[in-house]
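These notes concern the structure reproduced below.
A single protein chain has been omitted from the complex, and every remaining protein chain is retained in its original position.
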Amino acid sequence: MDYQKLIEEIHAEVEQMNLHGQVATYIPELAKMDLHKFGISLITTQGEEFKVGHTNDKFSIQSISKVFTLAMVFPKEKDNLWKRVGVEPSGNAFNSLAQLEYENGVPRNPLINAGALVVTDLLRSKEPDALGAILGFINRLAGTNQIIPNKDIAQSELNHSSRNKALAHFMKSFGNITSPVNELIETYCYQCAIEMTASELAQAFLLFANHGINSLTEQQLLTLSQTKRINAIMQTCGFYDEAGEFAFKVGLPGKSGVGGGIAAVLPNQFSVVVWSPGLNAKGNSLKGMKALELLTTKLGHSVF
Amino acid sequence: MDYQKLIEEIHAEVEQMNLHGQVATYIPELAKMDLHKFGISLITTQGEEFKVGHTNDKFSIQSISKVFTLAMVFPKEKDNLWKRVGVEPSGNAFNSLAQLEYENGVPRNPLINAGALVVTDLLRSKEPDALGAILGFINRLAGTNQIIPNKDIAQSELNHSSRNKALAHFMKSFGNITSPVNELIETYCYQCAIEMTASELAQAFLLFANHGINSLTEQQLLTLSQTKRINAIMQTCGFYDEAGEFAFKVGLPGKSGVGGGIAAVLPNQFSVVVWSPGLNAKGNSLKGMKALELLTTKLGHSVF
Amino acid sequence: MDYQKLIEEIHAEVEQMNLHGQVATYIPELAKMDLHKFGISLITTQGEEFKVGHTNDKFSIQSISKVFTLAMVFPKEKDNLWKRVGVEPSGNAFNSLAQLEYENGVPRNPLINAGALVVTDLLRSKEPDALGAILGFINRLAGTNQIIPNKDIAQSELNHSSRNKALAHFMKSFGNITSPVNELIETYCYQCAIEMTASELAQAFLLFANHGINSLTEQQLLTLSQTKRINAIMQTCGFYDEAGEFAFKVGLPGKSGVGGGIAAVLPNQFSVVVWSPGLNAKGNSLKGMKALELLTTKLGHSVF
Partner (left out) sequence: MDYQKLIEEIHAEVEQMNLHGQVATYIPELAKMDLHKFGISLITTQGEEFKVGHTNDKFSIQSISKVFTLAMVFPKEKDNLWKRVGVEPSGNAFNSLAQLEYENGVPRNPLINAGALVVTDLLRSKEPDALGAILGFINRLAGTNQIIPNKDIAQSELNHSSRNKALAHFMKSFGNITSPVNELIETYCYQCAIEMTASELAQAFLLFANHGINSLTEQQLLTLSQTKRINAIMQTCGFYDEAGEFAFKVGLPGKSGVGGGIAAVLPNQFSVVVWSPGLNAKGNSLKGMKALELLTTKLGHSVF
C-alpha cells in the first residue's frame, strides 16, 4: 500500500472541496488558530511515517488528551474504574448535567467531559504531580521530551471553565470526585492545552494500534483486553453526538478535539492524525472528518 | 382573638402528638440541634407579641434568609429581576440541575437554591459588603443589632457546598452569575447561617404582613405590589416540593429552613414563626407544619 | 359592596386596553371562536348574580371540567386518590411526558392533563356512563338540564388527541390507567367540550366558594377539608406554568380553559367567571386574567 500517495491524494482532494469550518470560539486563545492549516500524519505499526501538509505545527490536543489519561489510569484501576465511570454512549452533548443528575453522578463514559474529569481525579489521587505524569507519559510515547502545555491556552480555558467546574462540583456532591475542584480543573485545563504536532500525536497514538505496546520502547503499557476496551470506547463515544456519523463515514476508533485534531487507529495497521482547526457544528474538524472518510473509502477498509 | 391562649393550646397539642423528625444531617453542625426545642412566636401588625416555648433560642434561619435577600434586591432591580429568575414553582427538588439546563440557566424562582444564588449575586453586584448589608437589613427589621451568623455553621455549610457550587458555576456558564463563585457561595453560606430567635424572626418577618413597611421604623421598604409578589412567591414556592401540601394544610405564604424554622404571614394580621429542629422527609419542620396547620384551622382562617 | 358597578367598571376598563390574544388553534373548532366576546358573571354565596357582557353565550369549558371531575371522584376515593395523582405543581407544560417518566407514571396533580386523565379513569371505573354522570353533576350544580357537550368540538379534539393518547398509554404502561385508552380519551374529549354560559359556570363553580355545598339543593357534596384541598390545588396548579403569576396578580383559587373561560372563587364570598376567547402565550384568557387582576385589586382583596 502506497500510503504516501494515498494521503497526498486525500489532502489535495479535501483542499479542493472548499470546506469552511469555524475555529472554536468559546475559548479565546483557540479562536486565534489559522483556518488554513491542514496536515495529515500516518504511522504504521512498523514505525514508518507518511505525512503531508502542516504536520510540524503545534496544536493543542484538547479532548484527545482524555484517551491518554484513560490509558494511564485504566491499568492501575483495572475494572474498578467502571464503578466511577461507564462505557456507554451518552446520547447528549459533551457537557450535559441533566443525565449526570438522573444517573447519580456517574458519567456515561470517560470521553465526555464529566468522565474525563473522573479519570483525571483518579490520576491525581495516585500521582502527586499529575500533570508531570501526563507529560511524561505522552513524551515517552512520542519519543521526545519537547511536549508541553501552552500556558496561554490553559489560562484561557481556565477562564472559561464554569461548565466544567459545575460538572466537577456536581460529581463531588455525589462523592465521585475527591480532588479539590479548583486543582482538578487546573490539571484538566493544562492537559487539554498540551501541544503536539500531528506527527508527534500520531506517534503517541500508535499505542492503540499496537496492542498497547509503546513501539519505541517495546513496553507493554496496556493489556490486549484494555487496548480493545479503549478502542471500543473511542468507536462508540469518541465523537460526542456525532459518534454514529463517524462510525459510518470512517469506521475507525478515534477521538477528536476542539483544537482541530482527530486521532484514529486501524488496529494492527496504523495510527493517523489529521489536523485542521475549522470545526463543524458538532465541534469536530471538518477537513479532518472528510480526510478520514476518504482514507477508509480509498483503502477499501471499513469495519462494516 | 386571644392569640396567647391559641398558641399555648397549639403548642400543647403538638407536643402530645409525639412527632419525631430528623435533624438535617447533611450539614454536621446542624445535626447537633436539640430535637426537643419547640417555640412559637406570633406578632400582630399592631406590634403585640404572643409566644410560647423556646422563643429565645437562636437557630440558623437557613433558607428563610432567601426571603430577606429577595426583599432587599427586588426594590432595586424592580421587574428587571425577572429576567434573571422566574416566579413559577419548580416541581423539582430544591437543588436540581436538570431543569436549569433545559431552561438555559434561569432558575424557576428565587426560593430554590439556584434562584437565591442569583439574588445574592445581584446583591453583591451593588453592595461591596453584601453580608454586612444583609445583617443590617435584618437587624433593622428585628429592632436589634445582635443578629449575626454562626461561624461554625457557616463553615460547616461551606464544607458541604458542592451542589451549590455546581449550581453557581453552571449558571455562570450561562452568564447568569457575575460574582466569583467562591465568594458568592461564602456570602450565601453566611446568610444561611444567620442566627435569630423565633421572636426576632417573627418581628423581622412582620414586613411581609405589613404591606412592606418596617413597623418599627415606619419605613416603606417594599411597595404594596412588591410585597404581594413576594408573598405570592412564598405561597407557591416556599416549601420546595411540599408547596401544594402546605397551601392546603396552612394556606399562608411562608418559608421554611432546614434549621427547623418556618416563618409565615397572615397579611394585615400577623407574622408567625414556629421553630422545631425535627424535619420531615421533605426537609420542613414536622412540628412547625403541624402547628401552623392547627393555627389556621383553629383561626377558622384559610384562604380557601 | 356594589358588585354590579365593580364588574361593569372592570369590563369597560379591560375593553379599553385593546388587548389582543389568540384563539386556540391546535383544535380547529376552537379556532372559530369570536375574539370580541367578553363576559363576566359573579355570583355570591347568597345566590345573587351580577353580570356584564356576553354571559349567555355558550363556550366549551375545556380544562375547567377537570375541577368538576375531581370534585366527583375525591369524595369517593378519599385520600386513596393521592396514590394515583399528586398535589404539587408540575413546573412543566400541561402535557409534558418527561416528568411522568421520571416519576413512574404518577402525574404531579389532577389539573394537568395526565392527572385529569387519571381522575376521569377513576370515575369511569365506578360509573358505567361516566359522561352522563359528569353532565348530571354539572347540570345539578348549575340548576339546569340544558348543559351538554358540543359534538363538533368533542370530535375536533378527538381528532387532535395524539398527545393525550400518548399520556394515557404511557400511564397505562405503569398500571396507572385501567380504562381502554380510546374510550377514556373519548370521555375526556366530551367532558372538555361541555358548553356552558358564564352564568351557568359561575353558578356551578359556587360549590368551591360555598364549603362544598350545592347552594341550590343545600346538598353537601364535599367536606370542608376536601373543598379546601381542591381550592389549594387550584391555587398552586390551576394555571399551568403561569400559576405563580396568577397567584400574584389575582390571588384566588381558579382554573382556566383554552375555550377562554376562567373560573375562580373567593371562598365564603363569591364565584366569578370571565370568558373571552383570546389567549395569551401560556394558553390563559388574556382579558380574563386582566379582569380578575382588576377585580381583586379593586376589592382590596388579595390573600397576600
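All chains are identified by letter, namely A, B and C, in their written order; residue positions are counted from 1 within each chain.
Here is the rule we go by: contacts are C-beta pairs under 8 Å (C-beta built on N, C-alpha and C of every residue); 3 or more make two chains touch, one makes a residue touch a chain.
Everything quoted here is computed from the prediction, not taken from an experiment.
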Report summary line: Omitted chain touches shown chains A, C
Report summary line: Sole touch to the unshown chain from A:P89, A:G105 or A:P149: residue A:P89
**Report entry** Options A:L6, A:A202 or A:A243, residue touching the unrepresented chain
**Finding:** A:A243
Query raised in the report: Of A:Q99, A:N113 or A:S199, which one is in contact with the hidden chain?
Result: A:Q99
Query raised in the report: Please identify, in ascending order, the residues of subunit C that touch the omitted chain?
Result: 96-98, 100-102, 162-163, 165-170, 172-173, 181
Query raised in the report: Can you list where subunit A touches the absent chain?
Result: 86-92, 99, 108-109, 227-229, 231-233, 235-237, 241-245, 247-248, 251, 253, 267, 302-304
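Following the convention adopted for this analysis, only the chains that are shown with their structure count from here on.
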Query raised in the report: What angle, rounded to the nearest 5°, describes the rotation that places the Cα atoms of subunit A on subunit B?
Result: 180
Requested in this report: Would you mind checking which chain's C-alpha centre is most distant from the centre of subunit C?
Outcome: A
**Report entry** Among all chain pairs, the one with the most C-beta contacts
**Finding:** B-C
Report summary line: Separation of the C-alpha centres, subunit B versus subunit C, in whole Å, is 32
Query raised in the report: Taking each chain's centre as the mean of its CA atoms, how far is subunit A from subunit B in angstrom?
Result: 47
Query raised in the report: CA centre of subunit A versus CA centre of subunit C: separation in Å?
Result: 56
Query - subunit C: positions in contact with at least two other chains - result: none
